[in-house]
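In this view, the complex is presented without one of its protein chains, the others remaining in place.
And now, chain A:
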Amino acid sequence: MSWTVINYSAIGTKHQEQGLPCQDYSNYRHYDDVVIGAVADGAGSAKHSDVGAKLAVETTLSFLSGTEQFQKDPGFAQWSKKPKKVDKPPPNQVIRQLATDLCKKVLTALTEEAENMDCQPEDFNCTLLVVIATSTWFAGIQIGDGFIVVRSEDQNPELVFKPDKGEFANETTFVTSEDVESQLQVKVLPPQKFICVASDGLEAVAIRFSDWMAFPPFFQPLEECLEEETSQEEKEAYLQTFLESERLNQRTGDDKTVLLCLNTS
(Lines give C-alpha, C1' and ligand atoms only; values in the text may rest on other atoms or scores of the structure.)
Protein backbone atom coordinates (compact mmCIF):
# COMPACT_ATOMS: atom_id res chain seq x y z
CA MET A 1 0.00 0.00 0.00
CA SER A 2 1.61 3.22 -1.06
CA TRP A 3 -1.24 5.59 -0.18
CA THR A 4 -3.13 6.38 2.99
CA VAL A 5 -6.55 7.80 2.19
CA ILE A 6 -9.39 9.03 4.41
CA ASN A 7 -12.53 11.05 3.77
CA TYR A 8 -15.47 12.42 5.70
CA SER A 9 -18.51 14.66 5.12
CA ALA A 10 -20.15 16.63 7.93
CA ILE A 11 -23.53 18.28 7.55
CA GLY A 12 -23.61 22.07 7.90
CA THR A 13 -25.40 23.60 10.89
CA LYS A 14 -27.60 25.66 8.54
CA HIS A 15 -28.66 22.53 6.70
CA GLN A 16 -29.53 20.91 10.01
CA GLU A 17 -31.63 23.89 11.06
CA GLN A 18 -33.48 23.85 7.75
CA GLY A 19 -33.99 20.08 7.88
CA LEU A 20 -31.91 19.58 4.72
CA PRO A 21 -29.72 16.53 4.17
CA CYS A 22 -25.94 16.75 3.81
CA GLN A 23 -25.49 17.64 0.14
CA ASP A 24 -21.77 16.86 -0.01
CA TYR A 25 -20.46 13.46 -0.97
CA SER A 26 -17.04 11.94 -1.46
CA ASN A 27 -15.51 8.57 -2.16
CA TYR A 28 -12.33 7.02 -3.54
CA ARG A 29 -10.82 3.90 -5.07
CA HIS A 30 -7.39 2.71 -4.17
CA TYR A 31 -5.44 0.38 -6.46
CA ASP A 32 -1.94 -0.35 -5.32
CA ASP A 33 -0.05 2.56 -6.80
CA VAL A 34 -3.07 4.62 -7.78
CA VAL A 35 -5.72 6.60 -5.92
CA ILE A 36 -8.79 8.03 -7.63
CA GLY A 37 -10.81 10.36 -5.43
CA ALA A 38 -13.86 12.54 -6.00
CA VAL A 39 -15.77 15.16 -3.99
CA ALA A 40 -19.10 16.68 -5.04
CA ASP A 41 -21.02 19.50 -3.38
CA GLY A 42 -24.73 19.62 -4.18
CA ALA A 43 -26.23 23.06 -4.73
CA GLY A 44 -28.45 24.25 -1.90
CA SER A 45 -30.92 25.53 -4.48
CA ALA A 46 -31.34 22.15 -6.21
CA LYS A 47 -34.08 19.83 -4.98
CA HIS A 48 -32.17 16.53 -5.02
CA SER A 49 -28.59 17.72 -5.00
CA ASP A 50 -27.64 15.16 -2.33
CA VAL A 51 -28.62 12.42 -4.80
CA GLY A 52 -26.80 14.29 -7.58
CA ALA A 53 -23.58 14.62 -5.58
CA LYS A 54 -23.49 10.92 -4.77
CA LEU A 55 -24.32 9.88 -8.31
CA ALA A 56 -21.70 12.23 -9.77
CA VAL A 57 -18.98 10.84 -7.49
CA GLU A 58 -19.86 7.18 -8.01
CA THR A 59 -20.17 7.63 -11.78
CA THR A 60 -16.79 9.33 -11.80
CA LEU A 61 -15.10 6.56 -9.86
CA SER A 62 -16.59 3.76 -11.89
CA PHE A 63 -15.77 5.53 -15.15
CA LEU A 64 -12.18 6.34 -14.22
CA SER A 65 -11.48 2.92 -12.77
CA GLY A 66 -13.62 1.09 -15.30
CA THR A 67 -10.67 1.32 -17.63
CA GLU A 68 -12.77 1.87 -20.76
CA GLN A 69 -10.56 4.82 -21.39
CA PHE A 70 -7.40 3.19 -20.23
CA GLN A 71 -7.83 0.01 -22.17
CA LYS A 72 -7.94 2.10 -25.30
CA ASP A 73 -4.82 3.95 -24.37
CA PRO A 74 -1.79 1.80 -23.67
CA GLY A 75 -0.18 4.75 -21.92
CA PHE A 76 -2.41 4.01 -18.94
CA ALA A 77 -2.44 0.98 -16.72
CA GLN A 78 -5.59 -1.07 -16.45
CA TRP A 79 -5.89 0.02 -12.90
CA SER A 80 -8.82 -1.91 -11.62
CA LYS A 81 -8.02 -5.15 -13.40
CA LYS A 82 -4.32 -5.51 -13.41
CA PRO A 83 -2.54 -2.86 -11.41
CA LYS A 84 0.86 -1.97 -12.70
CA LYS A 85 3.19 0.97 -12.52
CA VAL A 86 2.13 4.08 -14.37
CA ASP A 87 5.41 5.66 -15.22
CA LYS A 88 5.05 8.66 -17.43
CA PRO A 89 2.78 11.62 -16.66
CA PRO A 90 0.09 11.78 -19.36
CA PRO A 91 -0.02 14.92 -21.50
CA ASN A 92 -2.47 17.58 -20.28
CA GLN A 93 -4.53 17.05 -23.45
CA VAL A 94 -5.17 13.40 -22.56
CA ILE A 95 -6.47 14.31 -19.12
CA ARG A 96 -8.59 17.12 -20.58
CA GLN A 97 -10.17 14.69 -23.00
CA LEU A 98 -10.71 12.27 -20.15
CA ALA A 99 -12.36 15.03 -18.12
CA THR A 100 -14.60 15.98 -21.03
CA ASP A 101 -15.68 12.35 -21.46
CA LEU A 102 -16.21 12.16 -17.72
CA CYS A 103 -18.53 15.19 -17.81
CA LYS A 104 -20.62 13.52 -20.50
CA LYS A 105 -20.81 10.29 -18.48
CA VAL A 106 -21.90 12.16 -15.39
CA LEU A 107 -24.48 14.19 -17.29
CA THR A 108 -25.87 11.01 -18.88
CA ALA A 109 -26.11 9.35 -15.47
CA LEU A 110 -27.86 12.41 -13.99
CA THR A 111 -30.24 12.66 -16.94
CA GLU A 112 -31.20 8.99 -16.61
CA GLU A 113 -31.75 9.34 -12.89
CA ALA A 114 -33.82 12.46 -13.52
CA GLU A 115 -36.13 10.38 -15.73
CA ASN A 116 -36.39 7.71 -13.03
CA MET A 117 -37.22 10.26 -10.38
CA ASP A 118 -39.41 12.34 -12.68
CA CYS A 119 -37.42 15.54 -12.22
CA GLN A 120 -34.91 17.65 -14.11
CA PRO A 121 -31.12 17.07 -14.34
CA GLU A 122 -30.76 20.57 -12.78
CA ASP A 123 -32.39 19.20 -9.63
CA PHE A 124 -29.09 17.30 -9.19
CA ASN A 125 -26.86 20.39 -9.57
CA CYS A 126 -23.48 19.82 -7.97
CA THR A 127 -19.83 20.70 -8.28
CA LEU A 128 -17.19 18.01 -8.85
CA LEU A 129 -13.55 17.71 -7.82
CA VAL A 130 -11.50 14.76 -9.02
CA VAL A 131 -7.93 13.68 -8.29
CA ILE A 132 -5.91 10.89 -9.87
CA ALA A 133 -2.72 10.28 -7.96
CA THR A 134 0.06 7.85 -8.72
CA SER A 135 3.57 7.71 -7.36
CA THR A 136 4.85 9.23 -10.59
CA TRP A 137 2.25 11.85 -11.51
CA PHE A 138 -0.84 13.70 -10.31
CA ALA A 139 -3.91 14.98 -12.18
CA GLY A 140 -6.65 17.26 -10.87
CA ILE A 141 -10.03 18.06 -12.43
CA GLN A 142 -12.33 20.75 -11.06
CA ILE A 143 -15.86 21.81 -11.98
CA GLY A 144 -17.22 24.60 -9.82
CA ASP A 145 -15.98 25.65 -6.41
CA GLY A 146 -14.26 23.86 -3.57
CA PHE A 147 -10.54 23.27 -3.71
CA ILE A 148 -7.72 20.82 -4.34
CA VAL A 149 -4.52 21.49 -2.41
CA VAL A 150 -1.36 19.47 -2.97
CA ARG A 151 2.08 19.39 -1.44
CA SER A 152 5.10 17.87 -3.08
CA GLU A 153 8.16 16.78 -1.13
CA ASP A 154 9.84 19.70 0.73
CA GLN A 155 7.31 22.24 -0.54
CA ASN A 156 4.47 24.20 1.03
CA PRO A 157 0.89 23.19 0.26
CA GLU A 158 -0.38 24.80 -2.92
CA LEU A 159 -3.77 25.42 -4.43
CA VAL A 160 -4.10 23.53 -7.73
CA PHE A 161 -6.85 25.77 -9.16
CA LYS A 162 -8.06 29.17 -8.11
CA PRO A 163 -11.60 28.59 -6.75
CA ASP A 164 -14.11 28.96 -9.54
CA LYS A 165 -16.54 31.46 -8.15
CA GLY A 166 -17.35 33.59 -11.09
CA GLU A 167 -17.13 37.24 -10.16
CA PHE A 168 -19.50 37.04 -7.24
CA ALA A 169 -19.44 35.13 -3.99
CA ASN A 170 -22.63 33.26 -4.77
CA GLU A 171 -21.89 32.00 -8.25
CA THR A 172 -20.36 28.77 -9.42
CA THR A 173 -20.41 26.20 -12.21
CA PHE A 174 -22.17 22.83 -11.90
CA VAL A 175 -21.69 19.54 -13.72
CA THR A 176 -25.05 20.21 -15.36
CA SER A 177 -24.09 23.72 -16.56
CA GLU A 178 -24.40 24.20 -20.29
CA ASP A 179 -20.87 25.55 -20.63
CA VAL A 180 -19.32 22.93 -18.36
CA GLU A 181 -16.71 21.85 -20.91
CA SER A 182 -15.31 25.35 -21.23
CA GLN A 183 -15.46 25.84 -17.45
CA LEU A 184 -13.75 22.66 -16.41
CA GLN A 185 -10.23 23.03 -15.10
CA VAL A 186 -7.58 20.38 -15.63
CA LYS A 187 -3.98 20.14 -14.50
CA VAL A 188 -1.28 17.46 -14.59
CA LEU A 189 1.54 17.80 -12.06
CA PRO A 190 4.60 15.89 -10.85
CA PRO A 191 3.94 13.32 -8.11
CA GLN A 192 2.55 14.72 -4.87
CA LYS A 193 3.21 13.71 -1.29
CA PHE A 194 -0.04 15.05 0.19
CA ILE A 195 -3.41 15.82 -1.37
CA CYS A 196 -6.44 17.52 0.21
CA VAL A 197 -9.71 17.79 -1.69
CA ALA A 198 -12.45 19.79 0.02
CA SER A 199 -15.87 21.25 -0.62
CA ASP A 200 -16.32 25.03 -0.56
CA GLY A 201 -17.54 25.01 3.04
CA LEU A 202 -13.86 24.96 4.04
CA GLU A 203 -12.55 27.54 1.59
CA ALA A 204 -12.78 30.48 3.94
CA VAL A 205 -10.81 28.79 6.73
CA ALA A 206 -8.16 27.09 4.57
CA ILE A 207 -7.42 29.50 1.71
CA ARG A 208 -6.38 33.14 1.99
CA PHE A 209 -8.52 34.93 -0.58
CA SER A 210 -6.23 37.93 -1.07
CA ASP A 211 -3.57 35.86 -2.85
CA TRP A 212 -5.19 32.37 -3.03
CA MET A 213 -2.58 30.95 -0.73
CA ALA A 214 -3.19 27.60 0.93
CA PHE A 215 -2.76 28.27 4.66
CA PRO A 216 -0.05 25.86 5.89
CA PRO A 217 -1.25 25.68 9.56
CA PHE A 218 -4.58 24.42 8.25
CA PHE A 219 -3.11 21.60 6.19
CA GLN A 220 -0.17 20.52 8.31
CA PRO A 221 -2.17 18.81 11.10
CA LEU A 222 -4.25 16.98 8.49
CA GLU A 223 -1.11 15.63 6.91
CA GLU A 224 0.32 14.73 10.31
CA CYS A 225 -2.83 12.80 11.07
CA LEU A 226 -2.20 10.60 8.01
CA GLU A 227 1.43 10.13 8.97
CA GLU A 228 0.63 8.90 12.49
CA GLU A 229 0.92 5.21 13.09
CA THR A 230 -2.73 4.84 13.94
CA SER A 231 -5.50 2.75 12.49
CA GLN A 232 -7.65 3.87 9.60
CA GLU A 233 -10.58 4.20 12.05
CA GLU A 234 -8.61 6.47 14.35
CA LYS A 235 -7.59 8.69 11.45
CA GLU A 236 -11.19 8.90 10.27
CA ALA A 237 -12.32 9.69 13.80
CA TYR A 238 -9.86 12.58 13.93
CA LEU A 239 -11.20 14.00 10.67
CA GLN A 240 -14.77 13.57 11.87
CA THR A 241 -14.00 15.33 15.17
CA PHE A 242 -12.49 18.25 13.28
CA LEU A 243 -15.27 18.56 10.70
CA GLU A 244 -17.98 18.41 13.39
CA SER A 245 -16.18 20.73 15.82
CA GLU A 246 -17.98 23.71 17.29
CA ARG A 247 -14.99 25.85 16.36
CA LEU A 248 -15.44 25.05 12.67
CA ASN A 249 -19.23 25.34 12.78
CA GLN A 250 -18.86 28.88 14.09
CA ARG A 251 -17.06 29.76 10.88
CA THR A 252 -19.35 28.05 8.39
CA GLY A 253 -22.93 26.80 8.34
CA ASP A 254 -22.28 24.89 5.13
CA ASP A 255 -21.65 21.17 4.59
CA LYS A 256 -17.97 20.29 4.84
CA THR A 257 -16.14 17.47 3.10
CA VAL A 258 -12.49 16.51 3.13
CA LEU A 259 -10.69 13.76 1.22
CA LEU A 260 -7.03 13.31 2.18
CA CYS A 261 -4.31 11.25 0.50
CA LEU A 262 -0.75 10.76 1.66
CA ASN A 263 1.89 8.93 -0.32
CA THR A 264 3.51 6.65 2.23
CA SER A 265 5.79 4.70 -0.07
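Heads up, the rule we're going with is that contacts are C-beta pairs under 8 Å (C-beta built on N, C-alpha and C of every residue); 3 or more make two chains touch, one makes a residue touch a chain; residues count from 1.
Note that contacts and distances are computed from a predicted model.
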* Which one, "2-hydroxyhepta-2,4-diene-1,7-dioate isomerase", "Sugar ABC transporter permease", "Acyl dehydratase" or "VWA domain-containing protein", is the UniProt name for the chain you do not see? -> "VWA domain-containing protein"
* Asked: Out of A:Gln142, A:Thr172, A:Gln192 or A:Asn263, which touches the unshown chain?
  -> A:Thr172
* **Sole contact to the chain not displayed, among A:Ser182, A:Ser210 or A:Ser265** => A:Ser210
* Considering the entire assembly, which residues of chain A contact the chain that has been omitted? -> 14, 41, 43-45, 125, 127, 144-145, 165, 167-172, 174, 200, 204-211, 215, 217-222, 224-225, 228, 230, 234, 237-238, 242, 245, 247, 251, 253-254
